[in-house]
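Complex shown without one protein chain; remaining protein chains in place.
Entry: chain A
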Amino acid sequence: MASLKDLRLRINSVKSTRKITQAMKMVAAAKLRRAQQRAEAARPYAERMERMLASLGAAVAGQPDAPKLLVGTGADNVHLMVVVSGERGLAGAFNTNVGRFARNRIRELESHGKTVKILAVGRKGATYLRREFGSRFVGEISFASKKVVGFDDAAAVAAQVTEMLEDGAFDVCTLIYNRFKNVISQIPTEQQLIPGAVPEQDEGEAHAGPQALYEYEPAEDEILAALLPQNLAVQVYRAVLETYAGFYGSQMTAMDNATRNAGEMINKLTINYNRTRQANITKELIEIISGAEAV
């Protein structure tokens, strides 16, 4: 049986662990709220962009020289996976989930004879995938040094993807990230970026007037050529924002559990400590009494 001193040390160490996890939980909660607000704030732009793209896409659809960003290269051999993950650990299974999801997809694609290239956004996912797929890496982007990830950062990722497409480095581009469903559940999701799906015109808009009535200045294809890279950046930005919100949500839950477990552990240890202490006192008493009787 552990001595009293050992028990006391262990209780203290678990107590300080609990303090840390509790603090981390609070910090994660505060950051989660901010991340959620940012995700919320980015939504209007994405919605309007989608609406504009819907009317433009319909105008350009079917043209033989439609931009590559919209229709892809026509082939389906080389897949680029953009995997977005968190920058830090201690967030439960958050990074592992997205990593595992990506790994399964990559294995599946490779078993069908496709070539896979990986562009990892976020340090943790990169570390996870590098072990098995190190040779498929074409790039790794980390926002660890940034305090806030802005639209510019996402645009830089999108620019890299566009450049690769122009060089003919891939045919299909897929974005893999953790979709933020709510604080306790994040769902690894894949979203095809290139060839892009033209968003459907929603009912109300369609009835408001046929889209052919729009005038374009400059011409449709020129606007589309400028709008598509921007749209790509918006998609990446959204994935990054969702990842961050999800990450803090996951971290909050993980730290909450850790705090609770530490509390249970402390209770158990304290009981153990008190029992040991009592046993020691009893033992001492017995020793004294039997000593006195012997005299």
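Methods note: contacts are C-beta pairs under 8 Å (C-beta built on N, C-alpha and C of every residue); 3 or more make two chains touch, one makes a residue touch a chain; residues count from 1.
Everything below uses one rule, namely that contacts and distances are computed from a predicted model.
J.: For the chain omitted from this view, which of "ATP synthase epsilon chain", "Phosphate ABC transporter ATP-binding protein", "NADH-quinone oxidoreductase subunit L" or "Cytochrome C biogenesis protein" is its UniProt protein name?
T.: So, among "ATP synthase epsilon chain", "Phosphate ABC transporter ATP-binding protein", "NADH-quinone oxidoreductase subunit L" or "Cytochrome C biogenesis protein", the name matching the hidden chain's UniProt entry is "ATP synthase epsilon chain".
J.: Any idea which of A:D6, A:E108, A:E222 or A:E264 touches the chain not displayed?
T.: The one listed residue touching the chain not shown is A:E222.
J.: Could you tell me which of A:K31, A:R51, A:R100 or A:K114 touches the chain that is not displayed?
T.: With A:K31, A:R51, A:R100 or A:K114 as choices, the missing chain is touched by A:R51.
J.: Per the definition of touch given earlier, which of A:R10, A:R38, A:K114 or A:R130 contacts the omitted chain?
T.: Per the contact definition at the top, the residue touching the missing chain is A:R38.
J.: Could you please point out the chain A residues that touch the chain left off the display?
T.: Residues 38, 41-42, 44-45, 48-49, 51-52, 55-56, 150-151, 208-209, 213-218, 222-223, 226-227, 230, 233-234, 237 of chain A touch the chain absent from view.
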